[in-house]
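Shown next, in structure tokens, is the structure this report addresses.
Just one protein chain is left out here, and the rest sit where they should.
The letters A, B and C name the chains in turn, as written, and every chain counts its residues from 1.
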Amino acid sequence: MMRVAEGSYAIADAVRCCSPDVVSVYPITPQTHIVEHLSQLVANGELDCEYINVDSEFSSLSSLIGASAAGARTYTSTTSQGLALMFEVLYNASGMRLPIVMTTVNRALSAPLSIWNDQQDTFGVRDSGWIQLYAENVQEVMDLTPQLYRISEDPDILTPSMACMDGYILTHVYEPVEFLDPGLVKEILPPFSPVNVLDPEDPKTFGAFADPSWFTEFRYLQYKAMERALDLIGKVDKEFEETFGRGYGGLIDTYQADDAEILLVSLGSIVGTIKDAVDVLRKEGIKVGLVKIRSYRPFPVEALKEALKDASVVAVIEKDVSVGYQSALLTDIKGALYNTSIRVPIVGFAVGLGGRDVAMKQIRKIVENASKVKDEGLELETEFEIFGVNPECL
Amino acid sequence: MKEIRLHGRGGQGAVTAAELIAIAAFEDKKFSQAFPAFGVERRGAPVMAFARIADQPIRVRSQIYEPDYVIVQDVTLLEVVDVAGGLKPDGKIMINTDRPKEKLGLDTEAEIVTIDATTIALEELGRPIVNTTMLGAFCGATGEIGLEGLNKAILDRFTGALGENNLKAIKTAYERVSQ
Amino acid sequence: MQESLFAPGHRACAGCGMPIAIKLVLDAAGPNTIVASPTGCLEVTSTPFPESSWKVPWIHSLFENPASVASGIEIALKKFGRTDINLLVIAGDGSTFDIGIGSISGMFDRGHNITYICYDNEAYMNTGGQRSGSTPFYASTTTTPIGTQSPGNLVRKKDMPAIAVAHGAPYVATASIAYPVDLRRKVKRSLEIKGPAYIQINAPCITGWSYAEGDTIELAKLVVETCICPLYEYVNGELVGVKKVRNKRPVEDYLKTQGRYKHLFHVEGGEEYIANIQAIADRNAEKFGLLD
Partner (left out) sequence: MTRCGVSMVVEPGSTQVTKTGAWRTFVPVIDHDKCIKCSLCEIFCPDSCIHQVEGNFVPDLDYCKGCSICAHECPRGAIEMVLEDK
């Protein structure tokens, strides 16, 4: 059934359809509406789960480590400072191969304190061993939720995952969405049946310490599971499409990309604005297209090679900066193409930091800059730009 | 696509009004989107919200800079906010005031629609909360959302006497601007 | 009266209790003071860049660490021989009761000469009113909402002052914005006593508690007069003073004025819940000897 709902409310309902056993929460803007709606579902008896208000994000994820190890399907959500406080626990969850699913609302990191959206928080934990998928709109986050449980809990994967959604822009928007049918969700999401649980009948040790003769092997196995996830993400997206009639293209998606000379690469909610900009620019005769990244970890190298190989210039647009060297998605994409025969110039633009609005005219300017690279070649000093800085500061 | 910008003060329900526009438009079988100008403003501070209505799914997610319509819930905002900023010349601005429009000192080519929503809200709701009343004015002055859809959106949101009284306030405002 | 060290132009809600507490604390501490604060309403409403309401030096770092930041300030000042400066942490209850309690424990334990002020509005108000460790029984918050399966918060308010006393903090007190003379005196006393001090100030939140405009001080009085919030002070672990309640009011007088308790007057079992709150108030009256 389609109706207008707030993004956070819709996500909470999607979580309900996945029947988590334990939900552990700590408030932080702009994630909070999700867990507030979940608490109301529990208070109304519409969601039968254990819901705990804990003392910090550190505790919320830590408590889910315990719950997941005890065999529960678990859920939490966080953002920004909360994700940073979880940093230590993130590695712990993935290292113990606990299939926790978390909605990670993207927000800038302090200082200066900002409650607004960018993606430095999740890019900052890209190496933590969590699957990261980024969504363009509320519907995509909703649909990702059961998909992530399915992927994370797969016995060949057993890796925690996060659905990344832009703070406010998606959490606080009201738009028409198709609500999930819990019955159909059950068709694609079997009950969680972990092999290893904390159980006195079959006592196992979780989180043993590993000396140098073993640590590498733990990481190797995680790395291999993440590689297998590359296939499963696409497969589950297809299964979802067959059941619900909505598919997202798997690891990446493209828009007007077939004959595009200028290819924009981006992820998250900005993708929608870019699609509208592409339509406008196409009407003006500019051959521009878009590659939308859905899966950032695992990183879809092969899919990207295929998508980018014929472009004259690639412009990466992301809400991230790696202070000291460019930005995460840009350097990853350059890295993916370096040892190939694809020699397309790649430029990057950090936009929307700390919630700065990204409108069509900024996308147009980025395309103009990229077009100049196409015609005149790449100048190394303009390879990466923090876009739209107040001239007083330059 | 039609774009609407709403100006109010924290606590006056500007975000709810934007949400109701989105729901009402959806009731009219259109696509819609509503969102606040995200801030840390507290009760009483000037706030903004936005809404879009279109025949196709809406993808753009930037704020609205050149609105077709502007709704101003509190006339005192005119002193502190450029409420008509970017408003399209063929657009409309709806302002809650009992002052004559020529005395508002608004710099816009767009049509100015005034309505004393505070008085209507006090009469029908007993409180000077004008967000729904102004939607009646928006509905009557622009036709971008239908009264029926708006009424349904209101009843989804407000139950009992509050819902009914809101419908009355909307109807009064709708009729006043439609005259 | 001197000009306030907390400048106007801050963005707190009209009628907010917190800035009243801050004003009174700074009045008592004076200009020779440094303040550390966590993330929260106080921080976002008083320091929107490039502005600040603070006329004393002030630092924000994170939500969970102001006690540790202040500890660092204190030892640096000691290194520079500047032991004459008043050092305050001013934090809300979310930071104090929950996420920052580890840092606070460390600060008490190490015995830093810092006065830790908690302005207590009994929930995470900056993020829209979620339950904190300070939320009292049966209050409706956005994460302990009313529903067919829930009458609001079902966990008692954490006794943070007792935790401070148990750490051996030499000065621990509770105060209220409705009693400004008492509040200022307690801040001054905490600064005279060497070592860590903890003062918890009841500060109503107009949006989170949902009450009528202008009632902020009235509610701050009622919570004391009903004995729900006893005002007391401990020096070196000994209870040395309480604010006597001359005319003890029934808890209903306090509860009925607030949206967060509205359900208690119509849900099934509401009377029992109110009786439970009354029992807490009665116990406070007896434990602290609030009545003559």
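What we mean here is this: contacts are C-beta pairs under 8 Å (C-beta built on N, C-alpha and C of every residue); 3 or more make two chains touch, one makes a residue touch a chain.
For clarity, every value in this text was computed on a predicted model and none was experimentally measured.
Only one of C:I163, C:I193 or C:I217 touches the absent chain when the whole complex is considered: C:I217. Contact between chain C and the unshown chain involves residues 1, 4, 6-12, 14-20, 23-24, 46-56, 177, 180, 213-218.
Where chain B meets the missing chain, the touching residues are 9-10, 43-46, 76, 79-80, 128.
Criterion: only the chains that are shown with their structure count from here on.
The centroid of the Cα atoms in chain A and the matching centroid in chain C are 38 Å apart. Centroid to centroid, with C-alpha atoms defining each point, chain A and chain B lie 35 Å apart. In chain C, the residues that reach two or more other chains under the touch definition are 44.
Shown for chain B are the residues that touch two or more other chains, namely 40.
Across the complex, chain A meets chain B through its residues 3-4, 6, 30, 115-116, 137, 168-169, 172-176, 269-273, 275-276, 355, 357-360.
Residue ranges of chain B in contact with chain A, taken from their complex: 18-19, 22-23, 26, 31-36, 38, 40, 58-63, 65. Against chain B, in their complex, chain C makes its touches with residues 11-16, 44-45, 48, 206-207.
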